[in-house]
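Here's a slice of the assembly, chains where they normally sit.
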Amino acid sequence: MMIEKVRQKNPLVHNITNMVVTNFTANGLLALGASPVMAYAHEEVADMAKIADALVLNMGTLTEEVVEAMIIAGKSANEHGVPVVFDPVGVGATPYRTESARRILQHVNLSVLRGNAAEVAHLVGEEWAIKGVDAGEGTGDVQKLAQKAALDLSCVVVITGKEDITTDGDIIYRGLNGDVALTKVTGTGCLLSSVIGAFLGTGAASIEAAKEAATFYGVAAELAAEKTKDQGPGSFQVEFLNQLALVSSEQIELRKSIYMMN
Amino acid sequence: MMIEKVRQKNPLVHNITNMVVTNFTANGLLALGASPVMAYAHEEVADMAKIADALVLNMGTLTEEVVEAMIIAGKSANEHGVPVVFDPVGVGATPYRTESARRILQHVNLSVLRGNAAEVAHLVGEEWAIKGVDAGEGTGDVQKLAQKAALDLSCVVVITGKEDITTDGDIIYRGLNGDVALTKVTGTGCLLSSVIGAFLGTGAASIEAAKEAATFYGVAAELAAEKTKDQGPGSFQVEFLNQLALVSSEQIELRKSIYMMN
């Protein structure tokens, strides 16, 4: 299982992420065995990105300074062969977010895009409902949307929700692991984007890394939800960090629920 | 009970808050059933505030950029009828904080002001001791202070401490729910301000929303403190997030300790 390679290699994951989730992201990455670094200054992001094993760009709390930092870091990652994950948090909620996301995509080539259906739809110009930074109740065909996005952006696309769809535009995986408790803790989508970064940091192919990361993450959530049933989101969050550290290859093998759709 | 309306409506609460408490605020709002969004960029705060059900401005870690963002967002909220909560963290601790708070008040009309006695006193030019961002040991008449502030600022004022005073300048509520364990977790005052925002987001009158939010919050704290007695502030914080999700109308009815003083 790829999680073992992550735990052996401790890939350095450079995150330019939002101020809501920095702590949770760092703790999640540490728990599963990766080495997180957060760096934002224009003066150093290119240097940090090029020594990283993966770069994760997350738009949660955008400012001009952060957008610039993401573009500088993204270009450096592209030049040095460092895989880039992009999480367009809340794109579509305001015109500024949509513009900023498009600016980033103009300058940076992605290995993986991860978002909910509404975010991905907005990025590729499809109609979808959105409310704040959470997914709206859009009812489009998620698989088709993911494929379109993958082809338009020439990268692997992961759309998360009740089901997770992972595709490179050709192969489509449908993943069913996960738990609704994830929706009651802030930054669980953001952390998944960073976990995909950690899996990419092992050198695996983008589609394999993305699919394996989502499955690992979903299994950890299931185990945490079972251990903290009816206790509430505080306890779930703590146990989820535990499970990111504890989940074994055997548990993933036993519980994984992922299907190739074509 | 108003908490049920919050859980049904999932009001979108736009927070411009300090970097110490963003994660805890988002998790607290999610736990109780609201939809948090944090957005700071001048380019988008007006757009975000106008689609929100409430806007919460918290001065914890001020910079010029943040003050500007608060004023832009606050004006947009005022124009679109979105209620605004203001939490003047640490006002009086430095001249800059006092000035900034006054600037915000010049431009933004509040629905609710929430602070400790020292902060509220400073805002309305009364003498009170303050140390850092925590309340000093001032011994003024808190009810009178709250009334004066409510009349001066034409809004509902909530002063929290051993007792919570909520007033619109006329009616005064004295609330006794809560637990001292709240003082050992950072951002519990800040989160209450955002919880008031969530309650306002149901469309309730400001004084009702403020009073109900403070009571709900105090009951959740009591239950969490009972469940984690002698365990320490780490366990209390986790259980408090649990209780924000779990507290029922029946439990609030049973435990509420709030009195109209006039």
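Note that the chains are named A and B in the order they appear, and that numbering of residues resets to 1 at the start of each chain.
Please note the rule applied: contacts are C-beta pairs under 8 Å (C-beta built on N, C-alpha and C of every residue); 3 or more make two chains touch, one makes a residue touch a chain.
Since we're looking at a predicted model, the values are computed, not measured.
Depicted are 2 of the identical subunits; the complete assembly encoded in this structure file consists of 3 such copies.
In this text, only the chains that are shown with their structure count from here on.
Inter-chain spacing, taken between the CA centroids of chain A and chain B, is 32 Å. Of all residues in chain B, those touching chain A in their complex are 12, 14, 19, 22-23, 26-27, 30-31, 35-41, 43-44, 47-48, 51-52, 65, 237-246.
Residue ranges on chain A touching chain B, taken from their complex, read 18-21, 23-24, 60-64, 90, 93-97, 131-134, 183-187, 231-235, 237-238.
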